[in-house]
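With one protein chain removed, the remaining protein chains of the complex are shown where they sit.
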Amino acid sequence: MPATPLEVENLSAGYGPTRVLEGISFSVPSGARLAVLGRNGMGKTTLLATLAGQTKRYDGTIRIGGADVTAMPSASRARKGLGYVPQARCIFPTLTVEENLFVGLKGRPKSALEEAYGMFPRLKERRRNLGNQLSGGEQQMLSTARTILGRPSVLLLDEPLEGLAPVICEELMAAFAELAKTGDMTILLVEQRIQSALDFADHVIVLERGRLAWAGTPKALSDDHAAVERLLGVGGLH
Amino acid sequence: MQTVFSIAVDALAYGMVLFVISIGLSVTMGLMRVVNLAHGAFAMIGGYIASYAARDLGLGYGVAVIAAVVGTVIIAIPVERFLYRRIYGAPELTQVLMTIGITFCIIGIANYVFGPTLKTIPLPSGLQGSADLGFRTIPVHRLFAILCGLAVAGGLWYAIERTSFGVKLRASVDNASMAAALGVRTEIIYALSFAVAVGLAAFGGVVGAELLPVEPYYALRYMVTFLVVVSVGGAGSIPGALIACLLLGGIDTTGRYLMPEFGEFFFYLAVIAIICIFPRGLAGRTK
Amino acid sequence: MNAVFEVANLKKSFGGLAVTNDVSLSMAPGDRVALIGPNGAGKTTFVNLVTGNLQPDSGDVRLAGETVTKVGANGRVKRGLVRSFQVTRLFLEMTSAEHVALAILQRQGRTGRMFGNFLAMPDVMDEVSELLSTLGIAHLMHRKVNEIAYGQQRLLEIAVAMALRPKVLLLDEPAAGVPQSDTGRIEQALADLPADLAVLMIEHDMDLVFRFAKRVVVLAAGTIIFDGSPADVTKDARVREAYLGSYANASHAA
Amino acid sequence: MAAVMNTEAGVSASARPHRSLGRDAAGAVAILIVAVIGYFLFPDNLALLTRIVAVALLVLSLDLVTGYCGVATLGHAALFGSGAYAAGILSAHYGINDPLLMTLAGIAGGAVAGLISGVIILRGHGLPQLVLSIALIHLFHEFANKASSWTGGSDGLSGISADPILGYFEFDLYGHTAYVFAIVLLLIVFVLLRLIVRSPFGMLCRGIKEDPLRIKAMGASPKAALMKMYVISGAVAGVGGALNAITTQVVGLDSLSFTLSAESLVMLVLGGTGSLFGGLSGTVIFMLFEDYVSAANPFHWLTMVGALLIAVVLFAPKGLYGSAAAFFNRRKEAGQ
Partner (left out) sequence: DTIKVGVVGPFSGPFALQGKNFKAGIDAYMAINGNKVGDNTVEVIYRDLPAADPAQSKALAQELVVKEKVQYLAGFYFTPDAMAVTPILKQANTPLVIMNAATSAIVTKSPLVVRTSFTTWQTSTPIAKVAHDAGVSKVISVVSDYGPGVDAENAFKAAFEKEGGQVVEAIRMPLSTNDFSPIMQRIKDSGAQGVFAFLPSGPTTLGFVKAYNENGLKAAGIKFFAPGDLTQESDLPALGDAALGIQTTFHYAVSHDSPENKAFVEAAAKAIGSKAELSFPAVGAYDGMNVIYKMIEATGGKQDAAKAVEAVKGLTWVSPRGPVSIDPESRHITQNIYLREVTKADDGTYYNKEVQTFEKQGDPGLAAAK
């Protein structure tokens, strides 16, 4: 039985003096697909960024694969197997597509780039283009492909579908599911399209003003109309 | 005709010397995005070390050059660790403030330790004297500087564009936290690049000392020249810097021959013209 | 049909890659058009060409009959052509109120004024609060943009565009990054727009597209491959294959 | 919920203008108080204080384009020097010695230089822009050097004299008149600038600083606004230059030098860009510090200045005033 890929205990974090997250605890079993939901500005991005070591942490511990990484800088966490696809995409604008991917390789041979091109043929066509010349969707593909190339054991995805065409979204969600199943990869997904997220995930947590407000299975959440209405504000929409 | 050739040779030599001295700045400014006004100060430190090694200790020129590069890098390590690391990614003007402060300190210390006089670096006999080009003679050390310039340009270009170190460096500069999130140890990458830039500064300071002699005020006296050639070339671009140095060297030299009293006008008008045509420098990386 | 907005034979290529390939399109007042298409099809480029952020290789852009191809980006805005950005472009150090106020003052031609503070101009402030509360971000009025979440920035981006009171509004993925709970606000804001305003919206969220659009234009590889009603677009085989995928089969209550 | 928040926002919105008006007045009073303290603290050193005011005007003018518009320039002394020469030439060559007329000449000279600088400098972005400004200041400097029959070349323009102000207040060795004159000019300029930076135009400029493309997409022309600001900036620098010419009665090439440009930028960043008090406090602190250490050790004071700059970046990265203001704001927020 391998160690738990990701454990978070009593995490508080924020920006400068503003605290955004407050006492968050959860753990994710191996190969799990966890959806992180919440309304606008509730701290989803902050949570993932804190896990990746990019915001200020005030309190709490983070363990990856059993090892305490709380004090580690971002780069060391990445080397421990954490992969992060930020909401802002963070393409390296002056690098070509190929060079962007190259940074994500983490020392794997260059031939591995083909994996990324296999996933997104569009990127192969554009591989000599500079990052800042890509279309919005192409940037999103690049950002995701770049992180997956490093074969992370825990993958943090912050709205990876944003700006992608519906066909691509479907293919991508299928690919993520595949990775979680065969690639022994644990995935945390933040997504605005609640249905897509619930279809994909096997666990759900919901954030409300920086606190963990709900945790359970997708099915339980779908059934809990009150919670959906209160926490996600979409009850009346469907 | 002979005069034209002669001027061309002078221009080439002058441009290459400029290139050797300022290329390190192109690395810090274009690749690391630090407006490093203290570049000249590091070149000066190199010059002082070489002068001390060659003149006062009587070591050979080659040893002096190596001592200068290594010594300057060693001096620069704590400076990078405690000062520069604080301004990576900071607003440009903050960097200006910090690096000017560093320059002032280095000038003050150099003045105190070595006194305000000029320091020379004795050349080995092989580099002394002049070489006959047929239609004129040219100082051998200038030929040496041209060769050094070409070697540095080639090596640096390869390192930046073709090695994984280069890719990681450029990625770290574009977005340090994202690079870190992908497992790049940005601090080490930065420290290494800074060391390379400072080493190049020291090397340039020594090789160019015949043209720009070493004295405490060196750090400020040539600051503008370095800044101009690097920016006109497009910071971070090795070929750009090379072309800018040759072009500006050529214009400066020709202007100074034809109308010395308007030498400055020629040079700076050319700078304005080039930037108006190429607003990001000759080979500017788009941001 | 009297078109407020018309492009004719627009072409643009980047180093050999034809991104916009002979595109012609016109919109009448009151049009609600959705521009969809695969990633990299050239939608954003089209907007950039139309607004003057890029210069086309050939072709013309006309606003209310006047050719504006040679007019700068700001000149086109003055003539009523306003856009939002796909990736938010806001002033990080300025507050939400300042953004909207600036747009209002610019619309009124008052940004040249060197005296007086907008906070003391009740007409401006009222409009600012009204707009921001329509989009549900009034509580962020005096927060700097770099302190608010991305989804909220997206809403502000739309508020700025609306404050300019355009005649033709181009929205580049307005709902991207906005949580489902808040897309309703955007829809509401769009619905509240003056009826004679022509709106072109780029969007990948098909639910939103089908609720909003009365006409759908599909761009693929720089060429318009479909221009028709929302009902027809799901039936078009090429569009289904290139773009919609299984969405076309799913039931959507439009 | 939105409605509730809206009323909250409405309250704070209506509360703001009063506070800002109050703060404007308080700003002017603060300057006056500091000026009076300076007068009593350094009664024998009014020449230095007057010079600080002249340079402060240059730094304020630089703040307009750098702090508020984001134009990085190392050539701003061109505006100052042009003002100084305009005022100086009026007196030395045309015998017009009225200080107020000389100040007007300075304003005009500075504004024209601002226009020229704007036309050239605004053609570049980022580093190339910085280099354009460097090229420009060298051209101005060379030009003044060459036009020595007008400017006195490197020997400086001497032969300037200034009549008593309003025919009554004479410029004396102790510098009382000069100092009061300087403070009055500074106050007028400060109040005007305060209005401008808070006006819609000022807001537009701050927007341009952050993203000129976005401003275009809002229908405004960044270039036109920047040019306007450059001319205003030139007029302000010109006041400083004229003040310098009137009170020292010589104008040297140094007033058109790269060194002065760079120093003024250092002072601005030291105090904090993007706020008028930042520029003022940076100038006062830098020049007093420099005066103190260079008198204490005329030989090795540069090291001390360097250390000060480094310390400021390390401990007050937003500049002395900027960091202090941020600190108090945070305290206030925490308190609320």
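Of note:
We call the chains A, B, C and D, going by the order they appear; numbering starts again at 1 in every chain.
In the analysis below, a contact is a pair of C-beta atoms (placed from the backbone, for glycine too) under 8 Å apart; a residue touches a chain by one contact, two chains touch by 3 or more.
Just so it is clear, the structure is predicted and the values come from calculations on it, not from any experiment.
Every visible chain touched by the undisplayed chain in the complete complex is listed here: B, D.
When you scan D:L60, D:I120, D:I232 or D:L253 for touch with the missing chain, the hit is D:L253. Although one chain is not drawn, the whole complex shows that of D:N45, D:N97 or D:S323 it is D:N45 that touches it. Although one chain is not shown, part of chain B still touches it, namely residues 3, 6-7, 10, 13-14, 17, 108, 111, 115-120, 130, 136-137, 139, 210-213, 215-218, 220-222, 225, 252-254, 256-257, 260-261, 263-264. Touching residues on chain D toward the chain that is not drawn are 42, 44-48, 50-51, 54, 142, 145, 153-156, 158, 172-175, 244, 248-255, 259, 294-295, 298-302.
Following the convention adopted for this analysis, only the chains that are shown with their structure count from here on.
Farthest chain from chain A (centres taken as the mean of C-alpha atoms): D. A comparison of the A-B and B-D interfaces places the larger number of contacting C-beta pairs at B-D. Look at where the CA atoms of chain A average out and do the same for chain D: the two points lie 49 Å apart. If you average the CA atoms of chain B and of chain D, the two centres end up 33 Å from each other.
Shown for chain B are the residues that touch two or more other chains, namely 287.
Contact residues of chain B toward chain A in the complex are 164, 167-168, 170-171, 174-175, 177-186, 285-287.
Residues of chain D that touch chain B in their complex: 66, 72, 120, 123-128, 130-132, 134-136, 138-139, 142, 146, 258, 262, 265-266, 268-270, 273, 300-310, 312-314, 317.
Of all residues in chain A, only 15, 18, 38-41, 45, 87-88, 122, 126, 133-138, 140-141, 159, 162-171, 192-194, 232-234, 237 touch chain C in the complex they form.
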